[in-house]
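Note that one protein chain of the assembly has been removed; the remaining protein chains are unaltered in position.
Naming follows writing order (A, B and C), and every chain is counted from residue 1.
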């Protein structure tokens, strides 16, 4: 019996009594009413609600990938949920415009009352970073301290515990390593790819050498070519890749990187459509989070200038630097460096191509 | 002594314990977990938080206009706060994209559990409509009943009481009636305006008559001209205006309408900048609310088709019709009909122009 | 040899000499410079560029569906291109905010100079409507005339010719009719669906009858139930569906409608992911076009009030009514009416389920 007995009301269902009674202005408490404090509270509450939703989606996706065997049906669902996170992130960015209707002077009316609270203390945001896969040693130091010491002891423990759990990065890496694309039907992807790259680079080099560019310009471009060739080396040679990992300049394992490259190169194959979208949504999530961080940093700069934050935080400089450094899936962004034009792409063996296809409509009719 | 004693924490300040513990899924309670119900709850909670913020700003603006004498300083503040409402409305519209990541089938997983709750029961939204100035007799009938009978008795009383309070529409009307522009320094605005309109219409008529259009087309356009002239009549003649009010086709008093027209026509005068922006923000609010209603109706159509809502409501048809009918400031939209080109605009007497100006930089240097 | 010889320059490639020299202000020609006319020209030119792009994508999608046999690989590409149209539409809507920085009075500075040109004369927009599948007899009459008489004769012919070409609506319909889902492995979809619907409706009716609602309310809800049951009848009975088509209340053929319903109901099957997204993007396109029309109508209302357009067009009233009437894929919106909860969904035969699946990762390992 699934149907409930008691009639549900809109307000009761949404627990509006709690939601709408959770705005107590510090400035009122201190008899110095500051009109804009209400906005400050409400917008942060909506941010936290959306963080909760993002975590809820992220957790559900992680569960799907935690099994050794990922049901294919789930890839489609995972893509939908990651796409929902993307749509939420867009709104998180749009919302900044609302906060910017509060001017710096309006903020000063109540800013001091909030000391030492700081947005940095958002537990859910830390949780999000960790669950995506931000590594502790990649974190920008905040006030010269390990980030977690700013939290009460109980929260510290939860954060340290969280860091030991599987992350989206790790789960994606394992899944990529397990995908069978690279081993299907005897197609040696890395060999075919190497030949295609060599041919492409030789062609590009010839174009420069045969061009009418003046000597200096030609030299400059040939130097850039060399850099580019060296770059490809790092993809064609597992040892070099692993060396870059040791140096902290790459993170994704070699096998997973090749699988992701394969998906990107052959994404026109029907069966690779969903894996490609999966990677694509994850890039979107990282890109929009980065954009949000950047916009947020600019907004803070405009609001408090070069002052330190209410919690004594490093303010604008810190926030801005996280926009780049806290990007978790940088390796996926960098993959584009290693793509080659479709016209240079090695053909898949017919048998393999067939195994990557499926059919909707009646054939041979 | 304004500074607080106890250190404020981020989570405590935002009452996150309450905010983040207010999501109980009906589908969980009924042992039929529906993943998307979380989104459904969270997005409605953010909507209600934003409605609270809009009402907070609206109330503060109404207070400013409730005095007989409106401090000029307040016009600037009112404009800022109305503009904040505009920015919030944009996010309300953008958020619909998030909800649309929930597909109709996903919604069906828990829709039945919510009966008979309905978004129509949002008290704050009704409050917003009433405070803006939506008149009860203008409301689209909802399920063939007076709208308030759908609420518990206590809420009904609050709504009926609210309807007796001053509205933004009414306060704006009074303020417009009290503005001194029309009486300043003996400039007879309505006379000057009438002459300018007559000249403009005569010119337009001449253009058509002297054109190379074929007879039918010319006739058609001249008929449109007559309609246009009749339209202007209704602005130039107070009795006709009042007749339209009695017929329910206009609402704003004649005096207030003329003041608003004056502000629109002479908005280049420095002193009219803020009054013009005030009218402009109110139009934005109405336009975006209308857009939100329309987008919301489309989303509902897509989600449940032509079904009735969970509360037995009339669904798409009802929602769509409110997009137009519940527009409160239709008279301000219509004002554009009565504008005339700057080149036809009567010059203000020098003395009046001076009284509408002010100066920032050193003159005569 | 694919590489070009001559070096390409940014400005030459984009033909900026033409693009950036195509803004001649009428008001300048008439020695009555109106600053805002530049914006008016530029924004319309960007609209036309985007229309060109939309048509380019739409044409490429149509070609894919014009073959009897649609390569599955193309569904993924079609989805991507339709999604691009969606992103463009969002920008078309966003751009209205730019135009709204032009005030009604600013527009009047040059509006008369444009007579009798009218946005209605956008050939590309008409082309878009026709290619999507807007039927001539569904068009809202514009100035009481057939829409095409407003164009020069040569254009009229092109439009009338266009109307004879295959439309996205028609091609989608054929493709849906050809999909094999309904006939796969002997699963009788319509029978299974009918049983599920009957069970669901009986359940809903029982809930109402056993509820504590007062007599009037119960009666009201039961009446709504009857309406709902009648609605389902029209889907379960091909004759009733065809009757609705004859009455102009439905358009999509019965077979195509069932296929679309099947895709919606079983979209969790991996192989249905892309067909589902295809339908989904088409809905998005229609919904956003509708939103654009509505926003555009509101903007026109605000700009010129209830005046007729420069071309003598019917202005706001006309534009607003097209927002609903010119929606081409209304049948897809209405499909939601016929969805049933997953919990009531008939299971697919195992053999069929298998044929709708595919696998990425290594199984049994």
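We take it that a contact is a pair of C-beta atoms (placed from the backbone, for glycine too) under 8 Å apart; a residue touches a chain by one contact, two chains touch by 3 or more.
What you see is a predicted model, and the numbers here were worked out from it, not measured in a lab.
Every shown chain that the unseen chain touches in the whole complex is listed here: A, B, C. Contact with the omitted chain, checked across B:39, B:58 or B:75, is made by B:75.
Touch with the chain that is not drawn comes from one residue among C:84, C:158, C:218 or C:306, which is C:84. Along chain C, the points of touch with the absent chain fall at residues 2-4, 7-16, 18-24, 26, 29-32, 35, 38-39, 41-46, 48-50, 52-53, 56, 60, 80, 83-84, 87-88, 90-91, 94-95, 97-98, 101, 112-124.
Although one chain is not drawn, its touching partners on chain B can still be listed: residues 2-3, 7, 68-70, 72-73, 75-77, 175, 178-180, 203, 207, 211-212, 268-271, 273-275, 343, 357-363, 365. Taking the complete complex into account, residues 32, 103-105, 108-109, 111-112, 115, 143, 204, 207, 220-221, 224, 227-228, 231, 264-265, 267, 280, 283, 287, 290-291, 294-295, 298, 301-308, 312, 320, 323-324, 333-343 of chain A touch the chain not shown.
Rule of thumb we're sticking to: only the chains that are shown with their structure count from here on.
Where chain B touches chain C, over half of the residue numbers in use are shared by the two copies, so each contributes mostly the same positions. Centroids built from CA atoms put chain C at 32 Å from chain A. As a whole-number value, the distance joining the C-alpha centres of chain A and chain B reads 39 Å.
If each chain is reduced to the centroid of its CA atoms, chain B and chain C end up 28 Å from each other. Shown for chain B are the residues that touch two or more other chains, namely 32, 112, 115.
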